[in-house]
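In this view, the complex is presented without one of its protein chains, the others remaining in place.
Chain lettering (A, B and C) follows the sequence in which the chains are written, and residue indices restart at 1 in each chain.
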Amino acid sequence: MMGIVDKIKEIDGTKVTVQRENRIFVDVEKERVIGTLYSMKLIGFSQLSVLSVIDRIADNQFEIFYVLYNRDEKVNATVRVWIDRDNPVIETAEKIYPSAHAWEREIAEMFGVKVEGNEEAGKPFILENWNDLPPMRKDFDSIKYSSEHFVFRHSEDKNE
Amino acid sequence: MVSTILIAICVPLLAFAIGLTFIMFKLKITARVQRRYGPPIIQPIYNLLKLLLKEDNISHGVIFSLGPIIALAGSILAVFFIPIPGLNLLTGSGDLIALLYIMAIGSLGMALGAGNTANPNASIGISRALTLMFGYDLPLVIIVISVILQYHTTNLADIVAAQANGHWTLWTLPLSAIVGFVVTYGALGEHPFDIITAPHEVATGPMVEYGGKHLGFLMINHMFHIYIEIALFVDLFLGGASNLFWFYIKMFGVFFIMMLCDEVFLRFKIDDAVRFFWKWPTVVALISLIIVLVK
Amino acid sequence: MNMSLELLLATPFIGGLLTYIGGKVHRWVRNLIAVLFSLATVGEMAMYYNTTFKGVVWGSLFGSNLVLQTNPITWLFLFIVTAISLLVIVFSIDDMKKEEDEIVLDSYYMQLLFVEGAMVGIVLAGDLITFFMFWEIMSWTSYFLIVHGGKKSMAAGYKYIIMSVIGAYAMFIAIAMLYAKTHSLVYSDVALALSQASPSFIIWTVVLLSVGFFVKAAVMPLHTWLPDAHSEAPSPVSPLLSGVLIKMGAYGLFIVFYGLLSVNLAKNIMPSVFSTPILLYIIQWLAALSIVLATFLAIMQEDAKRLLAYSSVSQIGYVVLGLATGTSLGVAGGLFHALNHAIFKGLLFLAVGAVIYRTGTRNMSELGGLVKKMPFTFTALLLGIIALAGVPPLNGFVSKWMIYEALIQKKEVFLLIMAFVGSTGAFLYVYRLIHSLFLGQLPEKYENVKDVPILMQIPIWILALSTIVYGIFPGLAMDVIVKGMKLFGFTPIAYNLFGFPEGTAMGSLTVINIAAVLMTAFVAVFIIFILFPKTRQVSQYDNYASGQELTPDFKYNYSFGFYMSFGRVIKPILSMSIERVYNYWIDAFKIFGDYYMRRIYTGNLETYNSYIVIVVTIAAAAVLLGGKLW
Partner (left out) sequence: MEKMTQDQVRTIANMLRKRSLWMIHYCTGCGAMELPPTMTSRYDMSRLGLAPFVTSRQADILLITGYLNVKTLRRVITVYEQMLDPKYVIGFGSCALNGGVYWDSYAVIKQLDRYIPADLYIAGCMPRPEAIITAFQDLMDLIDSGKADGYKRYKRDLAYYKENQRKVLG
């Protein structure tokens, strides 16, 4: 496992932390993300397992992480990048990992992250004619939304 | 004159009753094969009457409603061409070859009616139904010809008469009888060949848009169809009976064996079904045909 | 009285010329003259209902006088020719209105009447020279008719005329051989000469003659021109071509085998298999092959008219199969099927022409749901497809039944199986036609389609009614056929107005009972159906698609490649097509031609001058030494 960590360290501009067995984190700047992903693929991380977002609302940032898996070495590595929360824009990783296409469409709809280069990212993916805040954001209040749009069974306004 | 009207009314009713009892037994037999109790014996009557008494029926156009009516009329017509023990109805005015063509009216009516909907399931179901019909028609024709050549007549009543007291075609032409059983099995759309109304693939095929009384009439047509297919098989190969009781016993025997194999097979793909029909049943039928020619 | 045979022959030709001249005057004058003259020919034809005329000499050529004759069999074909031509002309008045420039229309009507005249000539011909003369006129005028259909029809017409010419050469050689033997080519003299001729001479002449007829009757190996010609021809011409023109090939076969060469003569000069002469048996196998293979090809077609064209190839296979059986029941079945095929194939082509007139397209996967907009054409097409599939109450069934009974009596079992397979296959492609044209989802762009104008509906309706009439009362046509066959030495078969009593074949048939019981059953079921709770109409987009809303911009019902799954089963059979063999030989000749052509026409002037000099010297020498050499 340590051989891989040294190889990852060779990619410049990456800060590698090994939490425990098979738990590697690679922190990268916003500009170097695509470069790092490309070199990770060269090293052997052939599969993009998960691409998602953690909504760090406290310090007004989105943390986007790519979980990559190396089939030969049987090792997982997560590339993390922090981007600004107010206008979150990232480049598409579609060219390197084709499976990123669907993930990017989901984070575009659920978190409002704008993805350049993936033309279907803006289009509706799961929700139909949704006109409120992207629902997965922490500042979206689900209970308020559901009490506005739906009527609970034993609510006060006894209709009908 | 009165007797003809009487016959004209109660022969179709008799055919319908026999078909109905077969469907009753079918539900019970398949339940027993799957080790479950199964619906009450007269469940098909409940189903049929419930369908006919539906308050609201939809139709996609005149042809959509006429389809089941044409199919049922064609089946009633075919019933008159099969000799019932005791009275040979219309067999004089149209022989075995005419009967093969008359049985096509039923599928034409169903296809026209179901074709009128814009539903993809319906048109796929019809194309499968006609392809399957083309498949099992080849062996059916070969065995019909071998029976005709054996008895030197195309008149069904004479064929039945020729098989009197015991020497059925089953003993003289065993190969043709086996192929006849497989072909009747395919024609009835039993389990390995229920490609037409495969609920998992094409949502009951042609019947996808039919509900209420339309579906009720299609069910009645299916009962007539069962009667026609099995009565034809019994008349051709098991020598048609002298009285109604033996006729029913023979038909029920054939149907019972079919129901037993019904639950055991998996469904064919449509082109595999046609390949199956054009391979083994056709070869076996040709062998028995050559035997008849040589004899 | 006998003058009128020439009059009957001349009316279409005079009519043709007059329509051309009338066209110059005004459009309606031309239409009127065309209809009047075709009506006149039908009237004259009706006069010869069951009269027989032996030799009416109307001229002589190379010492053998040209003879016209008529008997019930020729009357049957005369009836087919004149009736269908009249209906086609009436149909094309409105249908060809889209053709703007009048000159094309003038020549179109002229050629229609010329083709009719040529076919009348063939049928009335009493000797081989008139027969061959009118045969050629028919080939050429029908070529011009096919070419009317626009650019793609040029290639189709070109292929048609090449193959017809090859067939005509074969016939010409046979006629020349016969002429060398007997200087008079009247049928009776030829029959006399053939009875004494050596078997190899007979076989050669008969084979050469039937090659010519096979090209025109589109029997399998020589059929490749038909699908292109019939589908590219303008829509009123296709019924004429496939309803009538290919029957001339069948008539020719009948004349050769049963007119010139009577059945028992053929029996004793050739070994016979299943009690039919070997030559006839081979023809039966060719016909059966063309039934099955053309049905498979028709099932896989995407274009409505090509489908009908392939079905013509397979249905004419039935006619030839019937004619070649040799027994009186089989030949009667073949002739009756020729009449039935002319009726229901004409009906189908006219109905498809009506659809093309309204929607402008022939591609079956673009059409659909027209039953709501064109109910009349739908019922006509429905009657047509029921007749073509051979379902009892209509006319297709009776003639097929006769052919099957004849084959069973002769124990020719494999031919019977192929005929049955062809008929069930016919059921498949016939349903495909009505399903993709009329049933299913109506595309947006055909929302405002109306039914065809009255003038186009009349012919369709006449043909639809005649499928019912000849289906329920086969006796009408059987009177003519049986009386005619008596002249050619066949034992007459027992028949009555409604079908065939006990004796004729293994079984008996009365179609009126089938039709009556079907009608009463239909009415009874309809009444019971009405008693139950009423139905409400639902829009075509309100379909069960597990909850998904259907929108008009997408064609939901499955119509492209309708029998794709069946196509996978017969893929090996479809892959070996005869056309590829012909194309291979055509390319071979082309390469051979180009190679040597460049040798001769080198393109520089000196070689051409030298050729001229050489030719001149040879000519001079021939003239100078002329007297001494011979």
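The criterion applied here is as follows: a contact is a pair of C-beta atoms (placed from the backbone, for glycine too) under 8 Å apart; a residue touches a chain by one contact, two chains touch by 3 or more.
Fair warning: this is a prediction, and the values are worked out from it, not measured in the lab.
Chemist: With touch defined as in the header, list the contact partners of the absent chain among those displayed.
Modeler: A, B, C
Chemist: Just checking the interface: what residues of chain A touch the absent partner chain?
Modeler: Against the missing chain, chain A presents residues 126-129, 131-132, 135, 140, 142-143, 145-146, 149-154, 160.
Chemist: Please identify, in ascending order, the residues of chain B that touch the omitted chain?
Modeler: Counting only chain B, the missing chain is touched by 27, 31, 34-40, 43, 46-47, 49-50, 53-58, 199, 203-204, 207-212, 215.
Chemist: Tell me, which residues in chain C touch the chain that this view leaves out?
Modeler: 542, 544, 546-549
As a convention for this text, only the chains that are shown with their structure count from here on.
Chemist: On a C-alpha centroid basis, what's the spacing between chain B and chain C, in Å?
Modeler: Result: the chain centres lie 37 Å from each other.
Chemist: Per the centroid of Cα atoms for each chain, what is the distance between chain A and chain C, given in Å?
Modeler: About 71 Å separates the centre of chain A from that of chain C.
Chemist: Along chain C, where are the residues that touch chain B in the complex?
Modeler: Listed in rising order, the residues are 368-369, 371-372, 378, 382, 386, 389-392, 397, 401, 404-405, 408, 411, 413, 416-417, 420-421, 423-425, 427-428, 431, 434-435, 439-441, 499, 505-511, 513-514, 517-518, 520-522, 524-526, 529, 532-538, 540-546, 550, 556-559, 562-563, 565-566, 568-569.
Chemist: Going by the contact rule at the top, pick out the chain B residues touching chain C in the complex.
Modeler: Going through chain B, the ones touching chain C are 8, 12, 52-63, 65, 68-70, 72-74, 76-77, 80, 90, 92-98, 100-102, 104-105, 108, 111-112, 115-124, 126-128, 130-131, 133-134, 137-138, 141-142, 145, 148-149, 152-155, 203, 208-209, 212-214, 216-217, 269-271, 274-275, 278, 289, 293.
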